[in-house]
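What follows is chain A.
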Amino acid sequence: MTRRCALLLCGLLQMLQPVLADNAVPQRVMSLNLCADQLLLALLPPQRIASLTWLSSTEGDPQWLSVVRQLPSNHGSAEEVLAAHPDLVIAGAFTTLATQQLLRRTATPVLRLQPVQDWEGIRQVTREVAAAVGEVARGEQLLAQMDATLAQLQATRPAQPLRVIGWSGGTDVPGRDTLFDAILTAAGAVNVGAAAQGHSDFDLEQLLLLRPEVLMRGAAYASTPSVRNQVAAHRVVRQLYNGAQLTYPEAVYGCGVPRAAQLALQLRGQLLKLRAAQQPVAP
Partner candidate 1 sequence: MMQLQASGVCVTLDRRDVLKDITVSAQGGEFIAVIGPNGAGKSTLLSVLAGLRKPDRGQVLLQDKPLSAYAPRELARHRAFLPQNPRCDWPLPVERLVALGLTPTLPAFGGFSADDAARIETALTACDLLAHRQQAATTLSGGELARAMLARALVADPQVLVVDEPLAGLDPRHALDTMRRLRRLAEQDGRLVIAAVHDLTLALRHATRIWALRDGCLLADGAPAATLDGALVAALFDVAGCVSGTGDSAFVDWV
Partner candidate 2 sequence: MIRVARLGLWLGLVLALLSVLSLLVGRVWMSPGQLLGAWRLDADPLAALILIELRLPRTVLALLVGAALGLSGAVLQGLTRNPLAEPGLLGVSSGAALGAVIAIHSGLALVFPLATPLLGLAGAFVAALLTLSLGRGEGVLVLVLAGSAVSGVMLAGTALALNMAANPYAAYEISMWLMGSLADKSWDHVLLAGPFLLAGLAVLAVSGRGLDALSLGETQARSLGVDLSRLRLQVLAGTALAVGAATAVAGAVGFIGLLAPHLVRPLVGHQPRRVLWPATLAGAALLLAADLGTRLLPFTQELKLGVLTVLVGTPFFVMLVLRLRKVAP
C-alpha cells in the first residue's frame, strides 16, 4: 500500500519536474566512465545523452548496443568535453583525473561515481545519478524492479549450489566484496574465489586445489585473442572444464547498475542448465 503511494508520488513528481526545473535539470549529460554509461542508458532517453565512452560500443551491456551506436562517443579527453558543452559530466573515481581537474576550472558540473561492491552500493549510486539528472522516479522504478528480482531469486535458491569461480586465465579473480561475488551469490552459486578479498591472482595450481565446478570467463577475454586466452586454453583446463565454462560481460558485472539483478537471474538459468547437463555424469 505504502509502496503504491510512493510510486504514485514519484509519478507526480516526474510530471512536475520539467515545469519546476527548466534550468536545474541537466538536459545534455556526458559520461566519461563505462559504468556511468550503463546508468545513463537506463535512466535517460537517448536525446538527453551528450556522449558516452567509446568502450560502451564494445564492452557495454549488449542490450543497449543499438542505442549506443547512434550516440556520440568520447575517449575521456578534456577537449571532447569542452566541445560537447554538456550540462553535466559523470566521471569515474579514478579515471580521467586530468580531464576532471580541467573541468573544475571551466565550472562544468562533474559528478564522480564511487566503485560499487554490493547491492546496497547499487541503490546508492543509482539514486545519486538519478537525482543529479533529475530522474528520481525512474531510478526508484529501476531499483524496485531490482529488489523484486532479488527477492524472487532468494525465494527459489537451489538446495545444492554450484561451486563457481570467475577465472579468465589467472589474474584478477573476483573475490569477497566484489559485485561479481554479489551477483554470483544472488544467482545461488558459491564463489570459490571468495577466500580472498577484492581481486587477486590464482594460478592453475590453486585453481586445481579449489576444484570449482564451473569456470566463468570474462567475455572480453573469451571473444578476442589475448595472452590470458592462451592460459585459459591450458590443456588441464581443456580436459577438466570442457563444457563447464560460461562467459559473462565483465563490464556489467563490474558496474553498479540495477540490471545486475536481471543478470543474476540469467546466470541462475545458465547454471541450472549446466547442472542438468552434468547430472548424468555424477553417479
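The candidate set was assembled so that all candidates are chains of the complex that A comes from, given by their letters.
Everything below uses one rule, namely that a contact is a pair of C-beta atoms (placed from the backbone, for glycine too) under 8 Å apart; a residue touches a chain by one contact, two chains touch by 3 or more; residues count from 1.
The structure displayed is predicted, hence computed values, not measured ones.
Only one option in 1 or 2 touches chain A in this complex, and it is number 2.
For chain A in complex with candidate 2, the touching residues are 55, 58-59, 169-171, 200-201, 203-206, 208-209, 211, 220-221, 224-231, 234-236.
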